[in-house]
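Here the complex is missing one protein chain, while the rest keep their positions.
For subunit A:
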Amino acid sequence: MRYLRRTWPFHLMLLPALALLIVFNYVPMGGIVMAFQDYKPWLHISGSEWIGLDNFRALFEREDSLQVIWNTLVISVFKIVFNLLTPFVFAILLNEVRVRFLGRTIQTLVYLPHFLSWVILGGILVEFLSSDGGFVNRVLHELFGIPPIFFLGEGDWFRFTVIVSEVWKEFGYGTIVFLAALANINPSLYEAAEMDGASRWKQTLHITVPSLIPMAIVVGTLSLGNILNAGFDQIFNLYNSLVMDKGDIIDTFVYRTAINDGQFGFATAVGLFKSVISMILIVISYRLAYKLANYRVF
């Protein structure tokens, strides 16, 4: 009782957040039983027919869902790799710029796209990359005489565009953690290397890169949890019927099968499949990050 008297304000303070969490996070988790039903909105969960694992069987038998899983993996793996490599290299190069003002300005500009939504960027890119006189195609044509490229209208180009534009949007933001790690390198290491007559290239190879590896391991392992997240906002705002076969991903597929086609049970099953695998990967990746680089969120 004495314990409760001391801590009741804590429980009370947590009440609003907890209540909201229960309503909007935990109650929907109960809704995953729909994945095992032939859910009909007018019958609700209690009246819909239970069909066991049929939805999951369909997931692995339907050609479209298998294609969607493959698309998701291809797109997200490329995104993960380049979202790790690009900031890594960019941070090292940026660190060599000694003019503070210039370095700051470059940083400010490269972070910017991160804060714009894919609705804005999608609207911009559709026009910017248009095969019908879009800015990029005009420049490519005038400089190199390249015929118009269907960046958003042809499957393989679409994947390429999605990966490149994602890296374009996010690499600046990803640079922050590497710049922070660079700032933490002990200057005496460089001074010692200098005394030994090591060139800047050698210093980079033997001091800078190894010092950044732990951070790269953290970023890399933590992004494992995103392997089934190919970026709903981006794809949804860039794709079209021409690139469905190579550009459709799990999240957009769930949206369409549920909202457009009304296959609620099946869509829930696909979503559940994704959630469970992602959760397992996140748990593994956090353990790995802790083991390999002693990283903890809390």
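Everything below uses one rule, namely that contacts are C-beta pairs under 8 Å (C-beta built on N, C-alpha and C of every residue); 3 or more make two chains touch, one makes a residue touch a chain; residues count from 1.
Just so it is clear, contacts and distances are computed from a predicted model.
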Hidden subunit of the complex - UniProt protein name among "Stage V sporulation protein AEB", "Anti-sigma factor antagonist", "Na+/H+ antiporter subunit E" or "Carbohydrate ABC transporter permease": "Carbohydrate ABC transporter permease"
Among A:25, A:46, A:188 or A:241, the residue in touch with the chain that has been omitted: A:25
Residue in contact with the excluded chain [from A:56, A:111 or A:160]: A:111
Hidden partner chain, touching residue among A:124, A:140, A:207 or A:292: A:124
Contact set of subunit A toward the excluded chain (per top definition): 3, 7, 9-11, 13-14, 16-18, 20-21, 23-32, 34, 39, 90, 93-94, 96-99, 102, 105-106, 108-113, 115-117, 119-128, 132-135, 138, 168, 172, 176-177, 180, 194, 199-200, 203, 225, 232-233, 236-237, 254-255, 258-259, 264, 267-268, 271-272, 274-276, 278-279, 282-283, 296-298
